[in-house]
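Would you mind keeping the following structure in view while I ask a few things?
What you see is the complex with one protein chain gone and the rest in place.
When the chains are written out, they are named A and B in that same order, and each has its own residue count from 1.
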Amino acid sequence: MAVETPVSAGTSVPAAPVARGGRVRRRNAGWLFILPFLLVFAAFLVAPLVYAGYLSLWTKGLATGTTFAGIDNYTRAFGDPSFRKGLWFVLRFSVVVIPLQIVVALVAALLLDEITGRLARFSRLMIFLPYAIPAVLGALMWGFLYSPTFGPIEQIASFFDVRAPFLLSQGNVYYGLLNVVTWQWSGYYMIIIYAALKGIDSSIYEAARIDGATARQIALRVKVPMVGSALALILVFSLIGTLQFFSEPQILRPIANGSITPDFTPNIYAYELAFNYAQFNYASAISFALGFVVFVAVAIFMVVTRKRGSLFT
Amino acid sequence: MRFRTTLSVVAPVVLALGLAGCGGWDDSSSGSGGTAAKATNCTNKIVHEDAKKVLVWAWYPNMAKVVDNFNNQHTDVQACWTNAGQGQPEYAKFQTAISAKKGAPDVIMLEADQLVGFEIQDALVDLAPYGANEVKKNFSDGAWKDVSQGDKVFAAPVDGGPMALIYRADIFEKYGIKTPPKTWDEYAADAKKVKDAGGPVFGDFGSNVPAVTTALMIQKGAQPFVYNLADKKNLTVKLDDQATKDVLDYWGTLSKQGLVGKEDQFTTDYIAGMVGGKYATYVSAAWAPGYLTGAGVGNGKDKGKFAVAPLPQWDASKPVSVNWGGSAFAVTSQTADKAAAAKVALGLYADDASLKDGWQTQTIFPLNQSVLKSDDFLNAKIEFFDGQTVNKDIYVPAENAYKGAVYSPFTVYYYAQLQAQIAKINQGGTTGSQAATDLQAQIVNYAKQQGFSVQ
Partner (left out) sequence: MTRPRHVWAKLLLLALCCYFLVPVWWVVVASTKNAEGLFSGSGALWFHGFHLFDNLHALFTFNNGEYLRWLGNSALYAFAGGLGCTVVSVLAGYGFAKFRFRGRNLVFALVLGSVMVPLTALVIPTFVLMSKVGLIDTIWAVILPSLLSPFAVYLMRVYAGASIPDELLDAARIDGAGELRTFWRVALPLMRPGVVTVALLSIVATWNNFFLPLTMLSSSKLYPLTVGIGLWEQLASSNNGGGQSLWNLIIIGSLVSIIPLIIAFLTLQKYWQGGLSVGSLK
């Protein structure tokens, strides 16, 4: 982490008027750099978001028309058993899957940072590859891999003469999904941590080694803290992403024999409402309600890790 | 700098509200008005460039041929076709376009059970003033009823799915079943016989085919919905009558006793099961053989082992014919030229060449009487069934006896709830009767929420 030069360092530049002018010019340049992003952000995130929020204040019945509902949709959303059920699932899923993914990613990244050679290069690609596999293939792929008829799990189990568990059954779907998500996403997070590790100046390791630190100690005491910002970032976005869990369960629905219901997660519920039941207004309210829960969760996270002030720096 | 921050926040808000205010979103129940998508980016070639182009969304596997046939035969209108999705994904796109009042096609392929849901949003055009009644004679009463609301006709039928019982002749022979069951009582008895002798399950009570279960409920005399578009706000829901309870109990018992499978259909596992003879029968529709053949069933070690019999009845003296699936072409209200679109909707897949290709490649079971009455079709020896003349013996009579069904304005929602109930039955969490009662309560509740006056 670079040491942030305090603003006052600007005064170390000789002439005071130049310093002030330079600082202002620098600040304006800051706006210019973020301008392209702000434009797309405004057009494709803020505008639709406000629109969706506006729509969530109305309600539509198939037989009646659209009427103004105020916050009725929201009171209904928070009391909706489907919403609550989905929320409960993503909460208890997050608690396990996030640490799991991050630990796997971190371990892999640290290993890859340490080891060089063909194994390392091959592993890097292999661990990344799951992220590259298109989700549309997921249903087919896991359909075969989890299949009680011809999956490898079934073959291994029959070898031991045991009945293989169907990992997407009512009782096991939690674990079945845990596996799919960890497999799919660990590589993604690993790449991010790896890149952060590669940005560290290796002379720091030299200093530590001279002091007698082992490789493991260097990894845990030097490397991990130095990628702390990247880790915090991944944790927050993993939290947001998992609470908004959608793709994997939605894709696996056709092969889960009914254990993944239309209200399995709040995001799936919102999707069904909007696209299949033609209830877009209520779907918006559900989405915003979910957004609120995510906000609370992230806020709690930031307080707990004391990153309230300067997130990610 | 404060100004800049404020600006970056306020500007998009103003933009969004401005667009909202411009009436970009009108979610009123009137889906009429709005502009259809332009007929460009066709997957097919346009034959007559100066004719009126009509945008068509359809997913028939042989659609390319069908469209070419139509375009070659017409000089005044040309179909511009694209595959916008199959089934539910296409409906979702259509719904989005309706809500946004933009982007719908001129002509759209819809399954019969989805029509009412779009009719109630005024998203479809009545084809009666555009010559629909001229083709009425080409279809059975049931087929026509499915696409009509009183005198109004909202789609031109193309294909259907009269139901019958596909079975494995070799398994029947092995376990001593001389003739296929004619009644459901016989079916249950046969199932037990096969199971007791150590054979495979007799059929499958899949939760993801709620249309089948609904058809079977209707077969026993249930009338789940009564709805008339002319009387928009009134809806009758009857899902907890004795017939429904009986049917759900019947299948629930079979499932509980392990006499039928519990797996979802249309999955790779199910196909593997069909190939491996895991299911002795398959309660299905006339398009099933085509689906199974395409999926690789009946090609390997299971070649020539399938046969088909009429669907078992509750009362053999009063047979009732039911239908699963089938689709039609409707004209959307966003279209700029209703007459041209209607011409396409009524003419597509209605010519001999297309229909012949459709049934010969086992893509569809055509509803057009010109096919159903033709010798070619009736006498066709179907390879999947080892040469049985299934059309003449089973499917055509079933189609001609079909009386049509009434669908609710929220078919997708209803199917989803029924699916959940069946899954629950299969998991042992509820009984058939209880499921029917719960389903009734859920649907009535939903209907009331949507503003219907429910009887």
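Definition applied: a contact is a pair of C-beta atoms (placed from the backbone, for glycine too) under 8 Å apart; a residue touches a chain by one contact, two chains touch by 3 or more.
Note that this is a predicted model, so its numbers are computed, not measured.
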Selected residue (touches chain absent from view) among B:223, B:236, B:293 or B:437: B:293
Sole contact to the chain not displayed, among B:229, B:275 or B:320: B:275
Absent-chain interface as seen on chain A, which is shown: 1-5, 7, 9, 13, 22, 25-34, 36-38, 40-41, 43-49, 51-52, 55, 104, 107-108, 111-112, 114-115, 119-137, 139-142, 144-145, 147, 149-152, 155, 183, 186-188, 191-192, 194-196, 198-202, 214-215, 226, 229-230, 233, 236-237, 240, 244, 246, 254, 266-267, 270-271, 274, 280, 283-284, 287-288, 290-292, 294-295, 298, 310-313
Contact set of chain B toward the excluded chain (per top definition): 1-2, 4-5, 8-9, 16, 19, 22, 24-25, 37, 40-43, 57, 59, 61-62, 64, 82-87, 89, 93, 96, 99-100, 102-103, 105, 266-268, 271-272, 275-276, 287, 290-291, 293-296, 299-300, 361-364
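As a convention for this text, only the chains that are shown with their structure count from here on.
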Where chain A and chain B are represented by their mean Cα positions, the distance between them in whole Å: 38
Touching residues on chain B, where the partner in the complex is chain A: 1, 4, 8, 11-13, 15-17, 19-20, 25-30, 88, 91-92, 95-96, 98-99, 117, 120-121, 207-208, 232-233, 235, 262-264, 266-269, 272-273, 276, 409-410, 412-413, 416, 419-420, 422-423, 426-427, 449-453
Chain A to chain B touching residues, read off their complex: 27, 31, 38, 42-43, 46-51, 54-55, 58, 60-66, 140, 143-144, 147-150, 170, 254-255, 257-259, 261-262, 272, 275-278, 280-281
